[in-house]
Every structure is written in C-alpha cells, then in structure tokens.
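A single protein chain has been removed from this complex, and every other one stays in its place.
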Amino acid sequence: MSVRFGILGAGRIGKVHARAVAATTGAALVAVSDPMEAAAKEVARDYGCAIRSIDEIAAAGDIDAVVICTPTDTHADLIEKFVRAGKHVFCEKPVDLDVARVKAALATVKAEGGTLMVGFNRRFDPDFMALKSAIDAGRVGEVEMITITSRDPGAPPADYIKVSGGIFRDMTIHDFDVARWLLGEEVETVYAAASVLTDPKIGELGDYDSATVVLRTASGKQCTISNSRRASYGYDQRIEVLGSKGLVSARNTHEANIELADGAGFSRPPLLNFFMTRYTAAYANEIAAFCKAVADCAPTPTTGEDGLKALELAEAALTSARTGAVVKVG
Amino acid sequence: MSVRFGILGAGRIGKVHARAVAATTGAALVAVSDPMEAAAKEVARDYGCAIRSIDEIAAAGDIDAVVICTPTDTHADLIEKFVRAGKHVFCEKPVDLDVARVKAALATVKAEGGTLMVGFNRRFDPDFMALKSAIDAGRVGEVEMITITSRDPGAPPADYIKVSGGIFRDMTIHDFDVARWLLGEEVETVYAAASVLTDPKIGELGDYDSATVVLRTASGKQCTISNSRRASYGYDQRIEVLGSKGLVSARNTHEANIELADGAGFSRPPLLNFFMTRYTAAYANEIAAFCKAVADCAPTPTTGEDGLKALELAEAALTSARTGAVVKVG
Amino acid sequence: MSVRFGILGAGRIGKVHARAVAATTGAALVAVSDPMEAAAKEVARDYGCAIRSIDEIAAAGDIDAVVICTPTDTHADLIEKFVRAGKHVFCEKPVDLDVARVKAALATVKAEGGTLMVGFNRRFDPDFMALKSAIDAGRVGEVEMITITSRDPGAPPADYIKVSGGIFRDMTIHDFDVARWLLGEEVETVYAAASVLTDPKIGELGDYDSATVVLRTASGKQCTISNSRRASYGYDQRIEVLGSKGLVSARNTHEANIELADGAGFSRPPLLNFFMTRYTAAYANEIAAFCKAVADCAPTPTTGEDGLKALELAEAALTSARTGAVVKVG
Partner (left out) sequence: MSVRFGILGAGRIGKVHARAVAATTGAALVAVSDPMEAAAKEVARDYGCAIRSIDEIAAAGDIDAVVICTPTDTHADLIEKFVRAGKHVFCEKPVDLDVARVKAALATVKAEGGTLMVGFNRRFDPDFMALKSAIDAGRVGEVEMITITSRDPGAPPADYIKVSGGIFRDMTIHDFDVARWLLGEEVETVYAAASVLTDPKIGELGDYDSATVVLRTASGKQCTISNSRRASYGYDQRIEVLGSKGLVSARNTHEANIELADGAGFSRPPLLNFFMTRYTAAYANEIAAFCKAVADCAPTPTTGEDGLKALELAEAALTSARTGAVVKVG
C-alpha cells in the first residue's frame, strides 16, 4: 500500500518534493498546502492532488506523511504539530536556526514517538552514495582525511542572506552533515577561517562569503571544507576521502559530457549551475528512502539528531570565524 | 491540449515508451495493446491506461497517435494500418528488414499524408545533442572526419540474432543514422570489414560480431564506425568529429562519477551497461519531440526516409562485408 | 665499452639523434658529417665531436655505428655503403620510397651480415610502450580491433610534399608500423579512403591530406588509421586496442597538465604541437635500444624488414585510394 503524502509549501523546493513524491513507486500525493493560492494550484494541477489548509492536512485520515517545505522559521512548529497529529514528517533542513528550539522540537518528536527525517539531500546523490559504498566496502581502508569542496555559482539575494542564519547555518550545514556521514566519528574541534572576498555587501549583512573549515575528531581524523559563494564555472560539489589504503573522490557534473578541442585548447562545458539540477536524483532518492522507511516502520536514514549535530557544528564554526580561535564541540 | 497515445506492444521497449509518454507534458497515455495479457496489464496498472486491441486503438476517437513497439516483422503493416486510420505514428527502428517493403510503407505514408517518425533515439541523447549543437554553431568549422565507436557489452541471444537481420541492420543501423545526421551530406561509398572474433556461434548463424565500416561522401568526407558485440567494460558509445577548425567528442557515461586511487592505480567504474539505462534521457526526449511535432503540425525530427536511408547503408555494408569490395550507394 | 657513433646529416632530425647519442650511457658521439658546414659545426660544437666527410666516417677505425639522417633518396646507398664498411646502421625511415630499391638494400645488408635498424620512433614512446606492455601482459586478452588516430597540426611545405612520396609513405608509414607491431599478425587487405579536405594545393601536388585506412588480417583482426594533415588542437597521437578482455588506450600529451575553469567551461592547454617535442623520449629511447643491441650483438628491435613491410602497406593504401578498391597485400 502506498504512503499518502501532504506537501506543506508549494514554493521552489516544495515543487521539487511534489514531483519526487508523484514519481515514487509506493508514494501518493494527496494534498498540497500553501498560503499563495497560485503556487498551490500549480502543484495541484500538475500532480492531480487536492488543495487543503495546514489544519485540514493535519486532521486528514487519508494522509500518512508530510513534507515540510515552508519557510525555516515555521519548521519547528510544524514538526511538532504533525508528529502530534500522528503523521510521519520529512522536513527540509534546517529544523531551526536556534539550537535550543531544535532540541525542544526533537524532544517533542521523541515524546510522541514520531518519525522525523531531515532533508540532507547530498547523502542521496548517486555519486556520493557510490563514494560512501566504496568506503564502506573497505576500498580505501580506514578514513583519515576528507576534503569537501562546496561552492555556489553565486550568492543568494540580500533578503535571503538576512534570514539565512549566515553561510555556516545555510550552506556549510550540508557539508557538516556530509562530513559526519563520512568521518564515522563525531567532531571534537572546529576551526573556521572566513572572509568577505566576493562582495562587500555580504559583509555589511554580517555574513561571510568565503570560508575554510577544519574539523578534527578525537582520533585525529581531519576534514576540510572549502566554501565560496562564487564559482564562475558552476556549482562546485566535490568530495575526496583519503584512507589508509587509498583515495576515493566524487567528481563534478558538467552540463554535457562533451569535449571541444581547437587552437585554444581542450574545453568541456561548465558544471551544472543550479542545486536543483545538480541534485535532481538526490531529491528523488531521499523521498523514496523516507517512503521506504515509513512503509517498513524502520528508522529514517537521516534524523532530527543529524540536523541538530550539523547545526551545532555551524554554531561552532561561526564562533571560530568571529573569534579567530579554535572551538571545542560537544 | 494533450496528444493522446496508444502504445502497441508492452514488451521491454514498449514499457520504456509508455513511461516516456506518461512523463511527457503535453502527452497522455490512453491505451496499451499486447497479445501477452500480463504485459499489457502491467503497463495499464503502472500508468493508469486502458487495455485495447490493435483494432480498437485504430478505431478509437480518443487516440491521436501510436507508438509501435511490436516485433519488427509487424512494423510495416502497422504503420500502413495506422496512417490509414489517421493516427500519427512513431515506430521503433527498423521499419522493415527489407528495403522494398520499407519503400512500399513509406509510399503509403506519403499517399495518406501521414506522419511517421522512426525511433533513432541517439539523436536525442543530451550529450550527442550538445555535440551536434557545437557543430551547428560552427565550433569545429566544416565537418571532415567522423569516428563512431559503438560496442555492445555482449551479444544478444541466438534466437534474437536469427531474426535481427544481422549486425548491420540491427546494431550499426543506429550508427548509420548518426553518421548521416552529422555528415550533413549523403554517403556515396561503403566499405565494411567484418569478422567473427567474439563467438563462433554468431558466425554459424551467418552473422558477424566485429565490424569496421568506412563511409565516404561525394565531397570526400569520411566516417568510420567501429562495432563489436563484446565490450567487457560496458556499453561503449562515443562520437568524435574532426572539422576544419577543431575536434568535438562525446564521451562515455560511467556507472558513477567517482574515482578510486590505490597502489594498483586510479580507477573509475565501468560504463553504464545497458542501452535503456544509457539512453534513458534520449528515449524521453524523442517521445517529447514527436509529441511536439504532432502538436505543432510540424515535420518530425526523424522520418521514414531516415529509416530507409540507414537501411540502405546497412545493405551496402553487408554486401561489402560479404564480397570484400567497396559498394556504391544511391 | 661505449659504442662510437658517426652522425650522417646534421639537419633537424640529425640534431635530435646527436643529442640522443650524446645523452646515452654507453654511446659516444665521435663525428658528424654534413655538406652544410654551418649545420655540422653546430653539432660539433654542441657535443664536442669531430667533423668528417662521409668517406672518412666509413673508413674510420674509431667509429662503430652510424645514424643516417640525410635526405631520403640517399638512405639506401648509405645503408649499403656503411654495412659494407662494417658499421652498424641506424637509418631514419624510410629506407627508400621504392619497394624494389628497399629490397635490394636489405639484400645487401643480409649478404654483408650487417645490422640495420629503421627509425620507427613510436615503438619507443613511453606511453605506447606501456600500452604494448599491457597487451603483452594479457591485460586485454586477444587483440581484436585497433584504432590509431594520427594527425599533424599542419601540412608540411609544398616542396617537402613533392619529394615525400605522399601521405601514406611519409606520414601513415609510422601508423602502419605501429599497426603491425600491435596486431601481432600480418595484414591481408588494405582499404584507404583519401581526400583533399584541408588545402586544395595538396591535391594539385597529387597528394591527399585526409585519409582513413582499414587493415584486415587473415584471422579477421581490424585496424583503422585516421590521418589528417590538419589538427588545430595540436599533434594528435592516440592508440586504442580492443581485446577479448578489455580496452587499452594511449592518450595525448598536452602542453601542460593544468585545467582552467571559468564561465566558458573547463579548459586544458592544446597538445604538444611538434613531433620532436612530443616524441623527445621516444627518440632518446630508440637510440639507446639500438646502442644496447649493438653492444649485446643482439637483433635490433626494428629492422629493415619492418621498413619494407610498412612501405608495402603504404603502396597498397595508395593504390586503394586511387582506385577506390580494396587491395590485397603480400
């Protein structure tokens, strides 16, 4: 039997998840909710589902699970509302920008015995999954040093930056989750060198646009994250893992797999430029994984706890960047 | 308004096209037909369409177009039946293994003023399209020499080989179409060196498993096709085009975009191994292109004529391989 | 003890060999000869050797071996003169443009019990050697299909083309030798499609600038050679060998191993543009191999017979190109 879904929020990311639900075997898209009527109607028309209010979806007997794609400041409230209503919850990252609020929400989830999966889509990217499989299969031996290169083609608008929580909570948070996923042990210290190099306006908003973060675990494993809000050549998303027996790397995805050679040299197209295009398969895979976990009554592959841990690393990085000192976590 | 489809044949390739129709904006899958009840039921269930007989589909007022995915020896008859019934026809390659029968069918299509698109999916592969765009944009200047490498991971079963029409009509036919598409002028002479190198049973069936074909146009452009029924490293599908100003190449697609390095060297996964996986996007794109042509009352991007020309090159290659001589075409 | 060398001819290729001899452990450059005094002086000065006449070198007691780098039409005479003088002979390709003259010269070498190595430098390129080693180690199983891509950055001057013997004897001859080296059995039929596509003046001289050659052995192995006198992206020198168990390829060498990424895409520098730069190591290795064979009284790795066989393939290709028919060899 299918898992029956409601989608909360029909914006850009809501549409991505609506399509994923519609395309997933074992999932059915029953309803969508959005205060912007036009957005809700578009999803309803494209996928043949009903338009309902948040409360109607919470009360609905024909809905098993919800995907929360609303603005960040509503996430924690909605998580609590829907686990109390007995729905399985998939929530886009982050749970909240405030660690205390996240902890309170997770406590509610736990008290209600609810399901909460946080949308760390990169764990579901086919190339990153292949890299993880190689590690798990022992192909590189014991993990020692990780390098994550994660650069956006361009900065988001100022209005978004203001409410984003800053580069570490908004952008690096994905890399923190990937780091935890691959390191296999928790981080002990965080160092972040952060600067404003691409656009002074970002600095005026109190944020950074260029950051190098080093995570160190108790056993001495090291992970470097290299972030920039500007990469003229596209959305740069790479991972390298050095282990005792070898190195495994996941490489970038270009717009097309062609090469042109002439007097100027050999050239390949830029990288896919947009996170939704780059991670199309990842978004589909994470909904499928959530759906399978719900259907099997099994734990979800990512949890609220993962959301909390990544946020704590973001807090530590921010403190380090501001103070210039190394910060202990946990 | 949507183009309403019937799918004829619910086998392996029929399912691919059913999924493509279902996923295409502007297309609706209305009915499927297959003498194997189980196959038809599977498609009907997966995509929520009706099961009907061939005749019912031909007579249906709610169907605008059909996709012919039945065995090769039925293609020509069905094309004629359905253009007479006023339906737009998309037919999997080949129209027929016999040139005269193809010509007769095309004559019927013409007489009826019908639409016939032949399924040369490779023209719709995103990488090959990017290569073609680069050529059309003048990036390599005038096309001079083309190299097409096209190798299957393994040979099909003997039962299939028997009815396939042989390697040139079954496998190289795609490469002949790609060659014509890229050369921009018709082929004048064909030379084919063909051998049985991978499995003597293929020779016992009167077929070849390894072939090198050279096409030459009137102006002296040269195209080489390299085929094998065995490629241990996956489904090898590459194109290289040398022009007066440069070279453009479309490269292979690997199972994942990762690289592993250890004492044995640097390794990447094998190529995608199966034509349906390799050409997933191409199959979707060709149905979308057909649909758009029908909706716009515009010519289809590939035609019955393309099917005929490719088949004539296959005939010429077979003659060349058997006689050891160069063969003129046209 | 060192092998003591005389260099005959101090032109472009003579200098390459002079440097190779000077740098080879176990070789000593004793004398150089060239009717152009300035050229001879330059070599004499750079490597501290004497200037002598051809006859003096032939008569010299302190010279064991000669490297013939004079114009092609003198090669056969000099080979005969120097084997008669008891010198070991390394001769740049070709022995002669005329098959009968080559055979006569080889007969003399045989009658005198002389040593003749013909300069097929590509067999000594480190990457091609690594490819050959992989084949010999059984890494690709039985060799089935070979693709040699061999394109010059630009055509030689008209004056050179006139005396070159044409593209097959001048340029493809190297590819014929590589083909024989890798196929492991002799060629039975040759087909060549040749055109004038890059410059009509080449056609006016009776030559071709673009050629596709297919070689076929008795057992059905196939080798394709793709030649052009124009490659805007540099000196294109690649080999691919498909075997029963896999594929091995030798790739091109770029000017530098860097990559630049920006909004226009990812680009690498053009290929090394000049055969002497591309094959620097190969020229050094072939002289070292000759020297070692002489010192060990062992057969040379390439012989006059190899020169003859490659020339016969060139003749067959020319006949095929001119007649449009497939040509049998041997």
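The letters A, B and C name the chains in turn, as written, and every chain counts its residues from 1.
Heads up, the rule we're going with is that contacts are C-beta pairs under 8 Å (C-beta built on N, C-alpha and C of every residue); 3 or more make two chains touch, one makes a residue touch a chain.
From a predicted model like this one, the values you see are computed outputs, not experimental measurements.
Visitor: One chain is left out of this view; which of C:Met36, C:Ala111, C:Val163 or C:Ala256 touches it in the full complex?
Guide: The missing chain is touched by C:Ala256.
Visitor: In the complete assembly, which of A:Leu197, A:Met276 or A:Ala295 touches the absent chain?
Guide: In the complete complex, the chain left out is touched by residue A:Leu197.
Visitor: Given the contact definition stated above, which residue among A:Ser226, A:Thr253, A:Thr303 or A:Thr319 touches the chain not shown here?
Guide: Within the whole complex, the residue contacting the unshown chain is A:Ser226.
Visitor: Please identify, in ascending order, the residues of chain B that touch the omitted chain?
Guide: On the side of chain B, residues 232-234, 254, 261-270 touch the unshown chain.
Visitor: Mind pulling the chain A residues that touch the left-out chain?
Guide: Considering the whole complex, chain A reaches the absent chain at 142, 144-145, 147, 149, 151, 189, 191, 193, 195-198, 210-212, 214, 216, 219-222, 224, 226, 228, 230-233, 236, 242, 244-247, 324-326.
Visitor: If the hidden chain were put back, which residues of chain C would touch it?
Guide: 126-127, 129-131, 134, 139-140, 245-253, 255-263, 269
By our rule, only the chains that are shown with their structure count from here on.
Visitor: Max contacts between which two chains?
Guide: Comparing chain pairs, contacts are most numerous for B-C.
Visitor: Please state whether the interface between chain A and chain B is built from the same residues or different ones, using more than half shared residue numbers as the mark of same.
Guide: Comparing the two copies, chain A and chain B contact each other through largely the same residue numbers, since over half are shared.
Visitor: Multi-chain contacts in chain A: which residues touch at least two other chains?
Guide: Residue numbers touching two or more other chains: 261-263, 269.
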